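Input: one structure, supplied below.
Just one protein chain is left out here, and the rest sit where they should.
For clarity, chains are labelled A, B and C in written order, and residue numbers in each chain start from 1.
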Amino acid sequence: MDFNDTPEEAEFRTEVRAFLQQHGDKFRTRDSFSRENAKEWQVIKADAGYAAITWPTKFGGRGGTEIQQVIYDQEERHYELVYNVFRVGLGMCIPTLFAYATEEQLERYVEPALRGEELWCQLFSEPAAGSDLAGIRTKAVQDGDEWVINGQKIWTSFADTADFGILLARSDFDAPKHAGMTFFFIDMKSPGIECRPIKQITGDSHFCEVFFDDLRVPDSQRLGDIGAGWKVALTTLMNERLAVGHTGGPDFEEIFALAQNLEVADQPALKNAAVREKLVDWYITCQGLKYTNFRLFTALSQGAQPGPEASIIKLVGAEKQQEIASYGMDLIGMGGNMMDAELAPMAAAFQDSFLFAPVSQVAGGTNEIMRNIIAERVLGLPADIRIDKDVPFKDLPTGPGK
Amino acid sequence: MDFNDTPEEAEFRTEVRAFLQQHGDKFRTRDSFSRENAKEWQVIKADAGYAAITWPTKFGGRGGTEIQQVIYDQEERHYELVYNVFRVGLGMCIPTLFAYATEEQLERYVEPALRGEELWCQLFSEPAAGSDLAGIRTKAVQDGDEWVINGQKIWTSFADTADFGILLARSDFDAPKHAGMTFFFIDMKSPGIECRPIKQITGDSHFCEVFFDDLRVPDSQRLGDIGAGWKVALTTLMNERLAVGHTGGPDFEEIFALAQNLEVADQPALKNAAVREKLVDWYITCQGLKYTNFRLFTALSQGAQPGPEASIIKLVGAEKQQEIASYGMDLIGMGGNMMDAELAPMAAAFQDSFLFAPVSQVAGGTNEIMRNIIAERVLGLPADIRIDKDVPFKDLPTGPGK
Amino acid sequence: MNFDISEDAKAVANTAQDFLREHSPMTAIRRVFDKEIQYDAELWKSMAELGWLGAGIPEKYGGVEMGAEVLCVLAEEIGRVLAPVPFSTSVSLATSAICAHGSEAQKNDLLPKLAAGEVIGTFALAEGNGDPDASRIKAKVKNGRLSGKKYPVTDGSIADFAVVVARDEANEIGLYFCDLSTSGITSTPIETIDPSRNTVSFNFENAEVEPLGDAWLGWQSVQNLLDQAAIILAFEQLGGAQACLEMARDYAIERYAFGRPIGSFQAVKHKLANVYIASELARSNAYYGAWALGEYSTELSQAAATAHLSACKAFQLAARENIQTHGGMGITWEADCHMYFRRARTLGLEIGGPIFWQERLMSQLEQQALAG
Partner (left out) sequence: MNFDISEDAKAVANTAQDFLREHSPMTAIRRVFDKEIQYDAELWKSMAELGWLGAGIPEKYGGVEMGAEVLCVLAEEIGRVLAPVPFSTSVSLATSAICAHGSEAQKNDLLPKLAAGEVIGTFALAEGNGDPDASRIKAKVKNGRLSGKKYPVTDGSIADFAVVVARDEANEIGLYFCDLSTSGITSTPIETIDPSRNTVSFNFENAEVEPLGDAWLGWQSVQNLLDQAAIILAFEQLGGAQACLEMARDYAIERYAFGRPIGSFQAVKHKLANVYIASELARSNAYYGAWALGEYSTELSQAAATAHLSACKAFQLAARENIQTHGGMGITWEADCHMYFRRARTLGLEIGGPIFWQERLMSQLEQQALAG
């Protein structure tokens, strides 16, 4: 048992470090949503073969391993270079194209995506289809060589700036739920698309609602068979990359530091046994997550594919984030609700995290969905009773009395 | 807002106190399962009109109110006079007879039960029908004027000493689950009944398994119509009395006292902030339960019937019992697992409670069932999806592949 | 046994509920969030007219003296709709301080105006981070002039006066009345997690103040005020918790996924059952607080801490699970969930965080144990 890279991994890490040392500093940023920064950086990464490590070389990838991707991500994090903007395109959209698009399409779309010249987004969720993704109602009607799309999507990152998107729509309302969907990719600059940013609890707007009003999509942009959209969507979702590190917000180190600097009940917070007990609890959870990640990396290093076991990282991380943020405010006391960066300890990191924590517990799968995944896919427990499997979609109840 | 009895209640309480002062001391006991003690006491109570306060006078009751029953129970507790032995009979069996038995039967059975001369038990649960009580499989087949009963019951208190029992059995396996049951009362001394005590986790055996092997029951002992047994059973279950007080085991006072007398981390446990925080949590829960009880009593005092709101008393109490017991052992440290009454603090109350706590969380409805009751009957949330409602009982799955 | 809110207080609560539902829908607080208004002045006026602002003020000072239970149930109704008015500061703290400690002149001057909603008061205790504690008070009064910083002060931007906790020349702690329009005061808005609370930082430089009453009052008087406020606040939190539970329940019934209401999933049902349990326990403890407040019971401190901690727990749980039940909708600005989430957290800090109240309760219980 050791924490060391294999010789091959060590060599790769050395290469990555050299690369980052050469180029990384200029692109350091804390605005992980900036497209401009990200684009310049992406070209450099692509040229050096780091933009899509696990992709086959014929598509501009490196033909590398999952563990190489992890190593690259670990190193890149030190430079605060983790941009979110291309993640969906390279992680989910283009891999779906690999499986279902024509050679010509791949030639046309892969490279610009890889080099950050074209931005992709993913149009799956709908107001009435969140946890129940297969409940989508956006309608696709065939009209000659084209499809006409009407409906609404939600929670789409970068929809307003994206060039292309992958779209899951319902082409048959008479078929059972999972059998009536068809999958497309679309040009986000087409007429008939309107994007509206959604303001979140934090005040930021990192997601959009997208409205389709008679959007026309050529049948050539269909991916997979008519009615087989769910199968294609599952391919997309399978490509979610193993997340590195933690959910965000102050973690053990930060709450420890906070407790070092505050007093509660007439003594330094760090000397208070109740505070100590909580710190220990979080330490154990943090260490457990860290070493669980190491175990997952080890499995990848030995050639395994990321599996549902990794769900616990996100689930535990999100719950911990909420608790630590709130407890930090407890420690601060009567001033705990202040968000002015000059007044609140650590530039209001705890308050920011408190408001973001509910997002962590919903985005990317609610806590409830994550627990279901663990129960069913890891432990092998039976699925929930499903009443929405074998009826025509149009007959499924969608509300009280409907 | 006050904690005082109404003038009528105060008068009743005075009467009760005088009665208990006169007779109570001789019957003080800590063995609440002793039938002998209980029987003598029951006669005295019956003569004084306290044996069944809410029953109509024509059945030997007092025609009193629910709040009078609560007052009586509160006072009786001071004398440690709460015997369990007649509770099921007077609380559930006989009230079911009131609703469904003939005049002659009532004349025959009510008074001996009331005076503790005859003991009743309740035969509902089965190995495969616990939380899902309507899943019973004990078979009742009509044979002329009699019924022949075969099957097995479980968790029956006092089955081995009881004189009579009420029995829920399945008379029609082709009908849907809730429509195929019939309800009887039976003579527990009949041939064809075998009782075996079940040893529990604590080592005690307060419950029995009961086996029926061609038990013959006259049709005259059927309560309600053939196939209407579920309706009758619901009457029985509706008669559960509002529980007074807490679930059992050490509570806030005891863990506080323990913390006064132990040292942890080089200081008196009571001075340790982590201990203090936990004590405060339990104090708040205890007070919350106490005053919730007061609110329930107030409602009874104003004429309300006990409702599902009272479920929280049992649920919260059982979870608290487990936590306090286990934490008490944490405080005791390396000696925490000792159960010798001379060696373990408070005569091993924490250890006893630790082993009993799992029983509290299952008996009388599991925590999961209690939460479902609260969600559905108090909050009005929809029922779980039921797949066992409209199929013939015999076709319901009972195991993997069955 | 009559452990229930009195019929009179219930009647006030029912009226208040109807009135607030009509006059303080969630659109009211949105206007504060959107910085259109700082508080709902019109509603505040109506509340004065209904006698609510004078509910704790004796009749001879222009109040209607409706008793502790009425104050409590009003707070509950205000908490239910997050009514954007300075009730917890002006009524529970400032008015109580003047009733309890003001001189006859101060009472005669201020109480009628408070009852009429003509002036708004607030309570300036905190000096930055930390729980309430005598040792943290540095603000100083010399020759009737106050110097020092007080922050955060809730409703500080809309208050006409503040009751300030400060030290005198002899370093003793007391309560001081300060007209906020006087010179020597700089008020700076503070951004907090709850933008509807009008929170500011006050910098006093030789600002004119006068002692509340004649006597030196000491830290104990601060603590007494906090105890009383904690009970009323517990009801405000309870109202919020109840609103969250109802929102979540309704949404869980209406919202369908997988062809069924999400409220039919045990994950949702049991979550909401837990919220119900926490709320019921909090309600019971709050009632005990109301009783202790009404009776001037010797158990007041203990009841206050119990009620407050129980209510904090219930409201914070309810607010969090309400968001979670709403899923994606819950984390939008557009949904009302986050306003309760923010309020729950901030009410659990403004008069001291849980560690403070836990310690306060525990020391009461220790004293009680010692007393036998």
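Note that contacts are C-beta pairs under 8 Å (C-beta built on N, C-alpha and C of every residue); 3 or more make two chains touch, one makes a residue touch a chain.
Just so you know, these numbers come straight off a predicted model, no measurement behind them.
Looking at the complete complex, one finds that the omitted chain is in touch with A, B, C. Of the listed residues B:Ala38, B:Leu315 or B:Val359, the one in contact with the hidden chain in the full complex is B:Val359.
From the set B:Gly49, B:Gly135 or B:Pro306, the residue in touch with the chain omitted from the display is B:Gly135, counting the whole complex.
Among A:Arg28, A:His78, A:Arg108 or A:Arg295, the one in contact with the hidden chain is A:Arg295.
Contacts to the hidden chain, counted on subunit A, fall at residues 1-6, 9, 67, 256, 260, 270, 273, 276-277, 279-280, 283-285, 287-292, 294-295, 297-299, 301-302, 309, 312, 315-316, 368, 371-372, 374-376, 378-385.
Within the entire complex, the positions of subunit C that touch the omitted partner chain are 265-267, 270.
Along subunit B, the points of touch with the absent chain fall at residues 125, 127-132, 135, 154-155, 177, 198-201, 203, 262-266, 272, 274, 322, 326, 329-340, 343, 345, 351, 354-355, 358-359, 361-363, 366-368, 371-372, 384, 386-388, 391, 396-400, 402.
By definition in this document, only the chains that are shown with their structure count from here on.
Geometrically, the chain at the heart of the complex, using CA-atom means, is C.
Centroid to centroid, with C-alpha atoms defining each point, subunit A and subunit B lie 50 Å apart.
A separation of 40 Å divides the Cα centre of subunit A from that of subunit C. For subunit B, the set of residues that touch two or more other chains comprises 273, 276-277, 385.
Contact of a single residue of subunit C with at least two other chains is seen at positions 253, 260-261, 268, 358-359.
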